[in-house]
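Only one protein chain is missing; all other protein chains are in place.
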Amino acid sequence: MATETQTEVVMPQMGVSVAEGTITKWLKAEGEPIARDESLLEISTDKVDTEVPSPGEGVLLKILVQEGETVEVGAILAVIGPEGSSAAAPVEDLPQPATQAAADATEAAASETAEPTDPTPTPTPAASAPASTATSDTASQAPSSGSDNGRTFVSPVVARIASEHGVDVARVQGTGNGGRVTKKDILAFVEGGGQSAPAASSDATSQAPAATAPPSAPAAPAPPAAAAAGAPAPPKPAEAPVAAGEAGPGETFEPMTAMRRGIAEHMRRSLDTSAYVTSAIEVDMSKVVAIRGKLKKEFEAAYGVNPTYLAFIARATVETLREYPWINGEIRGDKIVTRNYVHLGFAVELADGKGLIVPVIKNVEGMNLLGIAKSVVEIAQRARDKKLTPDDVQGGTFTITNPGGYGTFHGTPVISQPQAGILGTYAVVKRPWVVQDDRGQDVLAIRPIMNLTLTYDHRLVDGALAGRFLRDLRGRLESWGESDY
Amino acid sequence: MAEKTYLQAISDGLRQELRRDERVFVIGEDVGVYGGAFKVTLGFQEEFGPWRIIDSPLAETAIVGACTGAAMMGMRPVAEMQFADFISCAWDHLVTVAAKQRFRAGTPVPIVVRLPSGGGFSGGPFHSQNPESSFAHIPGLKCVCPATPEDAKGLLVAAIEDPNPVLFFEHKHLYRRIKGEVPDERYVTPIGKARTHREGEDISVITWGAMVYTADEAAKQLEEADDVSVEVIDLRTVMPWDKEAVLASVRKCSKVLVLHEDTRTGGFGGEIAATIGEEAFEDLDAPIKRVCAPDCPVPFSPILEKAYIPQVDDVVKGLRELAAY
Partner (left out) sequence: MAVREAEPVGSFSEVKEAGLDREDLLGIYRNLLVTRAIEERGHILYKQGKIPGSFYTGRGNEGAAVGVASAMGPDDVGTPLHRDMGVHVTRGVEPWRILAQYMGREDGPTRGRDGNVHMADARLGMIAMVSHLPAMLPVAVGCALAFRIREEKRVAVGWFGEGSAARGDAHEAMNLAGVRQLPVVFVCGNNQWAYSTPTHLGYAVEHLADRAAAYGFEGVVVDGTDVLAVYREAKAAIEKAREGGGPTLLELKTLRMEGHAVHDDAFYVPKELFEEWAKRDPIERFRTWLRENAELTDEEEEGISGRVKKLLNDALAQADESPQPDPATLLDGVWATPEDLDTPHHK
């Protein structure tokens, strides 16, 4: 090694197994001139004693290892350079990048997203996919809840299929050793349309019975093209992805997590299933803002709960859904399903951008504003603590999502199958607004405006219906009274 | 197209190449006047002369080493070891010179070493081995193990064409017992590509050589008696092996049995099983199973040999365990 002006003298390796050498004699002193190839020092190794010819020319600037010292092969023994220069300090190793700093950053990010201010900072559209993550966790942690399976061992391929389809393995009848769920069993389950629906199976002719607990034995292995099944049933299991081949220049590969694969599959399937239309409306939130301001202190003091915008909107939505049961409904086979209850799902973004999950609050129709606010906080926390049960993420009838958490004002979220619609909320933005003064004249005011979108399945919900729903929802929000809860 | 035995197919392919390309020559013990210990080169010396069908002294290193030198000078030598077992005498040369010459010195070594391998007829420890795994382990050597007459001819032609040293394991027990349709004309069966010997869905058997027929018998039994559908993949080449074909079969069936006649520990099945574990873990519905010969030399007595060589029953047992898992 040499810089432009200086040459380093290193301990040579005198033989393959030699690892070190000892300096027996320096033939030159510091400051003495030395010519290239001239003998500079003598060394001794396990195998042989020899002299070392100088690799450079000039003056012996600095001797770094003294006579009698033993050093490793490759160690720098001295520095040679032009007369008058001084030996450069050897380059030290740079300190390792602080891993602690990285760890701190991760924690900070995690705690940020855990802040319960607005519990739905979800930019991405909701989906029912991530139900599987919580499901498989619990399936492998705790013995099956509510199934007869004697064996809880889940093989790699069964775990993967379960994750991709959001299936709770515990709900699948196993025909393997000791009741183990085999690949065949879970494929048949999936093809039979057995998702998470708790209701009785329809009598759609071409459909295998939907799996309830305990499901009947699956039929003989269905052919891959089980797309003959009715609409809400997933057409066929996800096919093995096409191999990505080699990374091209500038490209990097990373594996897809089970959750990501699940999300990908569900998004695609949802868009393939419903006839997607979105309608939007602007809502003057001034009343809600005012009342929220008043209630906030009271709720926090008395109940330790923050009444978020989501709670207000959820309350108004549930009231409105009473009058529009199809928007809270579902197409199942050739029937339309409506309910006398609302299980409300709302999307939660997981820390570190790892994905999203949609916890479901059951029977929101019976809750008031306070009840909803409390339920939202509680379940959001459980989502972040990864303590959701399978029940927590199944059975939703309608979903609210907040794509506006980052300031956007419009979107077209993905419907969580087999629901018929999803409400998107957006940023509340102060805007110039035309209002009437006391004389009935048009004047400009500054109002907090929020856009709402309803993305709906046009097979069931027509545009007029959607429009009226939004109109009524807006009406409730814009006329929120102080005594409304 | 004609029906030929496995041996006739090899002989056919070799003769066609000798006629077609004057750079091809055969060297080995007793290959000339005697026509080869197994008569693969019967009549060859009459047709091609003593300098293309060369009776060599009993000297495996000289035989294979001379092939390397001649190949470097532009010939396409085909050495015949009288029994695959004798290749250990030339192991040094193959591993030290032939395998590494291209890598170190840029010089290709296009030789073929034909190896009558395998047991099943009381050949004893030195006439019955399947030594492919130790060579498959050495970078620079190719190992080919055809099971059918058609593949035997096509792979021999491919081996002669290949610019690398190719060890051609021809299973002795298939020589005269297996017949098949073999095209008359010259054709090349690609080295490194497996063949689906039997399609199935429930379990996949990965195997090569004579074991392909054992697997097939076992698969039949499972289908008839248990209604289990077994796929049999004939690797055909052990090095380089068709990983994609194996993984595709594993993804399809999710249960896999690796079968070979060589001994278990260090047999090539270990490499296949490890790769399946690494790359198809999430496609497995059962542990990977191996059925192989036990870790001992090939015994002479028929009773002992039967306990050594994987039998149809052994494969059936393994398949049934997998099916029930």
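Labels A and B are assigned to the chains in the order they are written; within every chain, residues are numbered from 1.
FYI, a residue touches a chain if its C-beta (ideal position, glycine included) is under 8 Å from a C-beta of that chain, and two chains touch if they have at least 3 such contacts.
If you're wondering where the values come from, they're calculated on a predicted model, not measured in any experiment.
Visitor: Which candidate, A:P55, A:G371 or A:G395, sits in contact with the chain we can't see?
Guide: Hidden-chain contact among the options goes to A:P55.
Visitor: Given the contact definition stated above, which residue among B:S11, B:S56 or B:S133 touches the chain not shown here?
Guide: In the complete complex, the chain left out is touched by residue B:S56.
Visitor: Return the single residue from B:A70, B:A210 or B:V316 that touches the missing chain.
Guide: B:A70
Visitor: Write the list of chain A residues that the hidden chain touches.
Guide: Looking at chain A, the ones touching the missing chain are residues 10-16, 18, 37, 45, 47-53, 55, 73-74.
Visitor: When the complex is taken as a whole, what residues of chain B touch the one chain not shown?
Guide: 25, 51-52, 54, 56-57, 59, 61-62, 64-75, 77, 92-93, 96-97, 100-110, 139-140, 161, 163-164
Simple rule for what comes next: only the chains that are shown with their structure count from here on.
Visitor: As a quick test, compute the distance in whole Å between the mean CA positions of chain A and chain B.
Guide: 49
Visitor: Can you name the residues of chain A that touch chain B in the complex?
Guide: By the definition above, chain A touches chain B via 155-160, 176-177, 180, 182-183, 240.
Visitor: Once bound in the complex, which stretches of chain B touch chain A?
Guide: Within the complex, chain B touches chain A at residues 251, 254, 281-286, 324-325.
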